[in-house]
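Only one protein chain is missing; all other protein chains are in place.
Right after this comes chain A.
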Amino acid sequence: MHSAVQRANTAATIAAILLATICAAASFLDAFNSPSLQAHVQVVKINRFRRQLDGNDEVKMTLKMSMDLTSLFTWNTKQVFVFLAAEYETDTNSLNQVSLWDHIVQEKERASFQVKVPTKYPLIDQGTNLRGKKVGLVLHWHIMPISGRMIQGKMPLSNFSLPDSYTTRS
């Protein structure tokens, strides 16, 4: 009494509705996760601090970081993108945010680690304001789900001051 096409249509519609509901529920449950992570960062060494040919300050440094991101993971988490941003202000700019290092954590088991690395991206200013500048290091994370809403967060870590003069001749 129901044709094959009608049955297929009904089955497909119900399947689609169920899938959408599960995806929405998974994402909704993520909101109840209250993460408590720990992290620590330290500037080991300023490798290079100079003025580039086009006139902007550039800093490269080595960082020592340890962090525990396991509490960010839920069963709906595909990966956590974590990055460390140097944040500071200048006379012309009310906010400067420059990512120094980033990493993708795909498994909860690998979410707690320590690294000592040179910065992945140099800290380049719009201008020459970095000498003696106090820079804040903020850890940011971006939780990317298997489906649904993406969640961002951040945690200010330590501050440090750049040297008063360039370390290499430009």
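By definition in this document, contacts are C-beta pairs under 8 Å (C-beta built on N, C-alpha and C of every residue); 3 or more make two chains touch, one makes a residue touch a chain; residues count from 1.
As a convention for this text, contacts and distances are computed from a predicted model.
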Choices "Electron transfer flavoprotein subunit alpha", "glutathione transferase", "Trafficking protein particle complex subunit 2-like protein" or "Signal peptidase complex catalytic subunit SEC11" - which one is the UniProt name of the chain not shown: "Signal peptidase complex catalytic subunit SEC11"
Candidates A:42, A:62, A:99 or A:128 - the one touching the absent chain: A:99
For chain A, the residues touching the chain missing from this view: 23, 27, 78-79, 81, 83, 85, 91-99, 102, 104, 106, 121, 124, 126, 140, 142, 144-150, 152, 154
